[in-house]
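Have a look at the structure that comes next, please.
All protein chains but one are shown in place.
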């Protein structure tokens, strides 16, 4: 398998991503490299972790996933690679891989210390190019993961915001705002099943925001809806417009779902 | 042939385009996937149709072109694939394919209903990933188009803005504003031939805007010109600057070409 994905906060204005690909293709000319996104907010490790976890499992088995949101580059933070039942993951050990790893059956995790597989001299500002891209390329060529360094017992985990279920309500928070202005929450499809087919509604700050609907066009243009989105989480959307602009809601704000309150 | 192109309004901030590629490459690992653009304005079906029609014919024979600007995703709008003499086209049947199909010799158009070729469960918010990407990958592997669903007699057509030719003038409108601020019109090279080699000028709201010139540098820096652009249409440009900023002209505004009026 020759697929490598990249998730970074490097942007696309500079040559950073291009050089990562140049280094990887120099080692594995047959690699197919797919950009997940390079527009994670600068240093937003959790945003990178979320993008990776929303996308990695759509790729074929043995894909090597590289995620580099790395404000601690050059410091003592570890660089790691993990092998799971279906994939490889490569990146800094700062939590950016942790949401995806938490969902996977992990075989082993290794610290990246064997500089035989690095681009030398290794800079202290761009490990994406000097460590992570070459390690990913070597992995995709079939180099065994234990060659890169010693096995680790754990990895840095980011806290996934908890759901609260009480009084017949499910409460969570906004974890991502997408390109369309849809507000993606951490409320997953499974936790919505408590409502079975009973009518329910999305609320924030105790106020009703919108009903749950099966697709955008099920409400009139300009009207809001809650919808189970393609990443498996409840999203607050507006048909034909931006929910982020309509509502003054932001990343981290609390939202919930409750049985529909009849208006009198 | 293994070329697939993507034209969408998904932006590049999220994982949407990456997952479309992951799904397609899982089915056809040898695909080469080329991004036309992912920055069509949200829900701007006509903008997507124009980008596709300006680009598709530059690709080699048998390329599979996917266009997803799909505000009606999840509703009853149909999903279609078309085979023409030279290409395949895949997308929602909302007009986004219609400018390109209007220029092509169509062999057959099919509704996409055979979910054997879909990613399951099919979401109601992201058919780009669940229907269009996998269908494109199967087409590029050589699956015959009739396998995807019943043959259709027609498809939804967007209206291409009409040119008016009268009194020795050609009148059209602005159909795209590009990255450089060039104002691209629907006035094509053929309709400019009525002026043969006689001097002519671009006008809007009856006022002269600029002369026609053969290349940007034919007028001084900062000066406007009309020019037959690379997509085959008259463009209003400014040498070294943005026509969109210089003129208060926007998408849909009327512009025309007339014989040069001598200033007295």
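We just call them A and B in the order they show up, numbering each chain from 1.
By definition in this document, a contact is a pair of C-beta atoms (placed from the backbone, for glycine too) under 8 Å apart; a residue touches a chain by one contact, two chains touch by 3 or more.
These figures come from a predicted structure and were not determined experimentally.
Peer 1: With the full complex in mind, choose from A:25, A:143 or A:156 the residue touching the hidden chain.
Peer 2: Of all options in A:25, A:143 or A:156, contact with the hidden chain holds for A:25.
Peer 1: For the chain not shown, which residue from A:73, A:135 or A:237 touches it across the whole complex?
Peer 2: In the complete complex, the chain left out is touched by residue A:73.
Peer 1: What residues on subunit A make contact with the chain left out of this view?
Peer 2: Where subunit A meets the chain not shown: residues 10-19, 21-23, 25-26, 29, 42-43, 71-75, 119, 123-126, 129-130.
Peer 1: Just checking the interface: what residues of subunit B touch the absent partner chain?
Peer 2: The missing chain touches subunit B at positions 1-3, 5, 7, 12, 32, 34-39, 51-52, 54-55, 58-60, 63, 176, 178-180, 214-218, 227-231, 235, 239-240, 242.
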